[in-house]
Structure formats: C-alpha cells, structure tokens
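Here the complex is missing a single protein chain, while all its other protein chains stay put.
This part shows subunit A:
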Amino acid sequence: MDALVYYSKAEFIETDTGNKVSRRATIAGPQNIILGGKTIISSGAIIRGDLRRTGPGHAVVVSLGRYCLVGDGCIMRPPYKTYRGNFNYYPMKIGDHVHIGANSVIEAATIGNHVIIGKNCIVGKFTIIKDCAQVADNTVIPPNAVIPALALFAGSPGRFVEDLPESTQEMVEAQTKQYYTRFQPLDR
C-alpha cells in the first residue's frame, strides 16, 4: 500500500536490463562501471568509475548488483592506498538488493547482498560489509572496518548495536523489489 515514487521521465535513462540512471547523476568512466539490472542511480549521485587501477587492460572499478539504489547525492568512490610504494585504486564490489541512502559517501571495498545503508553515512576506505548487514542513518564507519553479517551498526565511529532478525534477507529482498516497482515515470 506504499505510495508510488515518481520521477520525471525526461530525467532518467532506462537501460535494456531495467537500470534507471538519472541524467543529473555524475557517472565518471562509465565503461568501468557495471550495473546488474533494475538498479536505480538517483539524481546528484556521483560514481567515480574513472578512478581505475593503473595498468593495461580493462578494469572494472565499481560493480553494482541487481535491485540496488544509489540515493540522491551519494558519492561512490573506489578505495585507494599506497602499497609497496605504489599508489593505486582498488575495485568496489556491491552485491544485489543494496540500498544506499541519500548523501552517503561510500568508499567500501566490498558490500554484500541485502545490505541497507542509511542517509548521510560515511563508509570508510576498504570497509567490508557482509550480507544482510545494516548501517543506521548518520553513521561514520572508519576505514578498514568489517561489518559482520546480520549486524546493525550505528554511531560515530560506527559500532555494533544489535543482531538483526533471521528474516532480514527476505524483508530486504521484498523491500528492494517493491521499491523498484514503485519507482515509476511521470510524463510531464
């Protein structure tokens, strides 16, 4: 019974696989970005696919799974470090059914499936978020943190708050699918 979420048809590009990408989002280096299908990139989001690993050949920088949502004004930036004297960017992999709230900054290395990240969060470099974990609104996850499966993290620095219910996976899956169906164009 949730209300539909309308977007203006002119603003979004819809791909064959059902991805909906706002024209107002900044997609740098699109050839290095993979969207799994039915993923929504909201307006104002910035995805830095141009920050690729040095070296020859094709490199996937940011990959998102199916039914993901990158909220308004989100910044997705691959993590970087200097290892053995060489500065390098490292790929960012995000699973299926991942929702990222508005104005969050993501520099994680890996985000599992069925993960929900709230609004105004900062997820530090090389963070690993396992399946079905959740990050509350306004949380700051320090670099190199690990969020175990089915854990809720909140605060600054983000810390373990509680274990999520066993049915989290089904709930998040239903929620993300439903959001995609509710996200409908409005001709105007």
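Heads up, the rule we're going with is that a residue touches a chain if its C-beta (ideal position, glycine included) is under 8 Å from a C-beta of that chain, and two chains touch if they have at least 3 such contacts; residues count from 1.
Criterion: contacts and distances are computed from a predicted model.
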Check: Can you pick, from "LANO_0E11584g1_1", "Dynactin subunit 4", "LSM2-LSM8 complex subunit LSM8" or "Trafficking protein particle complex subunit 6B", the UniProt name of the chain not shown?
Finding: "Dynactin subunit 4"
Checklist line | Residues in subunit A touching the chain absent from view | finding: 1-6, 18, 38, 84-85, 114, 124, 130-132, 140, 142-146, 148-151, 156-160, 165-171, 177, 180-182, 184, 186
